[in-house]
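Here the complex is missing a single protein chain, while all its other protein chains stay put.
Chain naming follows the written order as A and B, and within any one chain the residues start at number 1.
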Amino acid sequence: MALKRMLENWSDLRKRDYYEDEPYMWGMSIDLNKCTGCGSCVTACYAENNLPVVGKERCGSGHAMHWMRIERYWEEPEGETDIDIEQSDYPERGAHYTPMMCQQCNHAPCEPVCPVAATYHTPDGLNAQVYNRCVGSRYCGNNCPYKVRYFNFFDFSKDIPAPLEMQLNPDLSVRSKGVMEKCTFCVQRIRSAKDKAEDAGHRDYIEDGAVKTACQQTCPTEAIVFGNLKDDDSKVKTLWAEHEVELNRHEQEKVEDARGYRVLEELNVEPSVMYLDRVRDTEA
Amino acid sequence: MKQDKVDDKLASDCTRRTFLKAMGLGSAGSALVLSGCGDTDIVNEVDIEVRKELVLPNVDPQDFVRPGVEMYYASTCRQCPAGCGVHTRIREGRALKLEGNPVSSVNKGSLCMMGQAGLQGHYNPDRLTKPMVRKGGKLVEVSWDEAEDTLIKVMGRKNSKLAWLNGATSGHHAALIGAYLDAVGSKNHFVFDTLPPAVGHAANEKMFSNAVPKLALDKAKLIVSFGADFLGTWMSPVQFAKQYADFRNAPRGTLVQIEPKMTLTGANADRWLPIRPGTEGHLALALASLLAQDAKYAGRVSSDVLASLKDVDIEAVAKATDISAERIHKLHHLLTSHAPSLVLSGSSAEGFEHGSQAANAILLLNVMLDNVGKTILPREEVDFPDLHPQLGGWAQLKSFVDGLNHGDFDTAVVFGTNPIYQAPDFMGADKAFAKAKTKVSFSMFPDETTMASDVVIPIHSPLEEWNTSMPAYAVEDGQLNLQQPVMNPVFGDDSTRAFGDVLLTLLQNIDAQFKRWDSYQTYVTDALLTMRPVLVNPPRATVPGQTPEEGFKQGILSTGFVQLKSKKSKPIVAKLEPVDLPTATGDDAKFPFHLVPSPRAGLWDGRHANLPWLQELPDQLTEVVWDSWVEMHPKTAESMGLITGDVVNVKSSSGSLTAKVVVFPGIHKNTIAIPLGQGHTEYGRYAKGIGVNPYKILNAKFDKQTGELATHATQVAITKVENRGDLVTFAHGDLVLESNTSTQAGREIVKTVTAEQFNREEKEV
Partner (left out) sequence: MSDYSMKDIEWAKINRDVLASLESPRKEFWIVLSVCIFLVLCGAAAEVYQYNEGLGTALMNKPHFWQLYISNFVFWIGMSHSGTLLSAILLLTHADWRKPIYRFAEAMTLFSILTAAIFPVIHLGRVWDMYWVLPYPNERGIWPNFRSPLLWDAAAITTYATSSILFLYVGMIPDLAICRDNAKGWRKKLYTALSIGWMGRASEWMAFRKTYVLLACFLVPLAVSVHSIVASDFAMSIMPDWHITSFPPYFVAGALYSGCAAIITLFVLLRYVFKFEDYMTTEIMDKTAKLTFAIAMVWNYLNLSEYASIWYSNDMFEKEVLLEKFFGPYHWVVWGMLLCALVAPFAMAFEKVRHNMWAMFWLSLVLQLGMWLERFQIVSPPLASNHEPWTWAVVWPGLIQLTITVASFGWFTMLFLIFCKVFPSVSMYEVKEMVFHRRKASSRTDMEDLDKVKDDMIKAEEGLS
């Protein structure tokens, strides 16, 4: 019987979009044409998500805990640029900034390797981390191609002097020593928006814009857009569609002029964050 | 504070004029008429919005604390003079998060990193919690009663020898300070803030009759910025970033940034041009002379100005500026092919002895390109000059210090600024300050000036007090921002006090008419109620049973600001003068490098060095955290045998300092840059003892026209002290620490397309 049912449902079992009927699929779009690399999102993330300040020494030893970081490169990737690289002693085309945080991969490499299943995929497309379950094997951190998982190498919360601890957000925990943590797409805000929507009587619908991640909320140039990719009218879905990026596709069709891409897409990890190309005026 | 009752008799004696004046509502003479002198009797009712009640995060919550339910209170960010509106998230009586106020025209819902970190100033473990008085050479904590007595002794009397120095201020703080100084009969009011571009304001005032004209970055097709870091530290970064986002929409505007050291704005420019410091004006003049060859542009300026453009030799300018003649011609082409454009002059162009003239040359381009009226717009007229922002500058600090040195002042009061930290060594601000008989500091933190004072008054954080302020750079003229206490004082009722309350008490001792208000809160609310007739759409009662006053108060507090009626002013008529620039001089053999003291978005001028989030936020360009450093071009570093992390001694003719080298490609080869913000000798655990302050070694050079400090005019020599120290940068780990050049190693992490492609794609969409 079981075998028969398995065979009947084989196509279902092998489907890429496991949670087809789920009303939410959270996604993001980051426009590098607008991102100035100022770092407001980084600080907003510290404020929202109880991130510890680790101090100079521990920053130096690689223990900083910024879930969101701004990467600053000087050089174009070789051979891939549309802009002619001019010979100059100076970076005359400015810097290459990109905010980097957990890409909430739909084929997340971190998920299958956790021995205790402390990181798993939620039906609404989040790559969740259960702090209470984590034993700290750090395999997920190794297996993350974006290196956006942060491990509590010390008991950082111990070092918060009074009264700074009054600022801590009660909606999420202060992580203890020995657990892995990472960007959650501000899951506490999603949770509270879901609760509010349910209170208002609609279980399957959150208005676009009702959930804003802390980084999106603070971004001075509104380069970050967050929302529900299953909602065809949402801003993020529109952007994804406009820029020809789709989920559940092994490789995006290369459309000329389309600015959308996902970082390290070739690894087939199905990230939920779309970036839009940085732009430079070659006439200038 | 003693809650003195309103003295009815005094109230009735109050003449309308003095009453208004006392509230900062004195008119500059023109027409706005206020009514309603009578309805000033505000009851301190218990109201969630007003939040007079004690709110503590306890297990037995107050009636209006609903456990687990968050509330947002509108207020204003006071982290820099820009004045962004904020919403403070409150739960169980604690402020948890600051978010931009979406209806505030300044920031439209966004906030910068400094705004986000406002909470850490509020909850800072190093905040002053007890008044202190110097006894036997040491500051000793005293009770508030004793502190008040001392204050009244030193400040509560007529004293024309009292000098007052405060940071950039506006709104009712400014009004009350003015009232206080009037009351004690002192004319010695100085305003000093490090970063507001005083030279640029003066140049604008002179040319456009608007010190801070409205800039429409979003309307411009091309922005050519001579060192104006409008995305980072220039006037109102969040507001400009908003405009910048629009500017970058299709059809996409082009940004050219010309500056010796790459700023955040430079990092986002389509073309960043490293220029030899001090020659920005020359380049602008060369561009003007090229433009003047076309009658279309030449016709917009007077003949004497044109005459001064005649003998500009492009090749000579190219040599002086280190920008090739070809590039100058390309720039000229860009300027003529994009209209409207906007040419900005910023601190790295203005920080010289000829700074005003350089700004003059740069702004001249706007006139020739006919940007005035298109991207440079006049301010509207708003009444109540007492409430307008006072931004001040180095010239005022110099007068303050000079006055102290001459013994003109016996009492020095400092509020909201830190001259002992900021002032260059040559000014001798610390020694001058010590000469005053009594030094009073109103401060939240134990900063350098506070620790050198005799009476220290710990004041509320901006999240604990009532206040109003006006943005330094307003988008909509007449916006008066409100602050309300969003929670109970962090350290309890008996620790810190609102600056307004302390000053009001002092005033009441001198001028009895101020007894009308029992607290700064009533003073502010009273003023706002009085202003109702001159506000755009003053809120009305919305709930049945609410009095109009209650409705008004609730309305303005939930909006976070009020809008004063303003009057359209006449279009700008540019007043031009011939530019008079000194010939560019070669490099000094003894001090071969130009020093750029570069402000960074984050630590600002050093006032945020005690906020750990901002210390840990890497510098946007070098990615260094928790430190000071010397930026140096790779070629220069190579020729001197230096690598990132090496410790060098930077010596000017006025002093020297020691910091670590960061090899950094975005800097002119003959220039080094040291970021502002560190080098505190006091200021709490997070700031004290970290790094250096480049202002300390500046030479005594001043802008000839305005008397402002020439911050970029100092030249320095560099010698290596020792090998690599413990510099921490997030850039690329240790693998390439020598070069600090981060490549993407072939990964397509940030991809780039041309503006042409971008415009094409956006059109299809």
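For the reader, a short list of remarks on this structure follows.
Methods note: a residue touches a chain if its C-beta (ideal position, glycine included) is under 8 Å from a C-beta of that chain, and two chains touch if they have at least 3 such contacts.
Computed from a predicted model, the values in this text were never measured in an experiment.
One chain is not depicted; across the entire complex it touches A, B.
The hidden chain makes contact, of the residues B:289, B:375 or B:742, with B:742.
Checked against the hidden chain, the listed residues A:32, A:68, A:95 or A:114 yield one contact partner: A:114. Here one chain is not drawn; of A:49, A:152 or A:218, the residue touching it is A:152.
If you put the missing chain back, the residues of subunit A touching it would be 58, 61-63, 69, 71, 73, 100, 109, 112-117, 133-139, 141-143, 145-147, 149-155, 177-180, 264, 267, 269.
Seen from subunit B, the chain kept out of the figure touches residues 730, 732-735, 742-747, 749.
Definition applied: only the chains that are shown with their structure count from here on.
Subunit A and subunit B, compared by their mean Cα positions, are separated by 33 Å. For subunit B in complex with subunit A, the touching residues are 57, 91-92, 94-100, 107, 109-113, 115-117, 119-120, 123-125, 231-232, 237-238, 241-242, 244-245, 248, 252, 254-256, 262, 264-274, 334, 490-491, 601-602, 612-618, 620-621, 623, 625-627, 633-635, 665-666, 669, 685, 690, 726, 728, 730-731, 733, 741-758, 760-761, 764-765. Interface residues of subunit A facing subunit B in the complex, by the touch rule stated above, are 32-34, 36-40, 42-44, 46-48, 53-57, 59-60, 62, 64, 66, 69-83, 89-98, 100, 161-164, 166-170, 214, 217-223, 242-243, 257-259, 261, 263-264, 275, 277-284.
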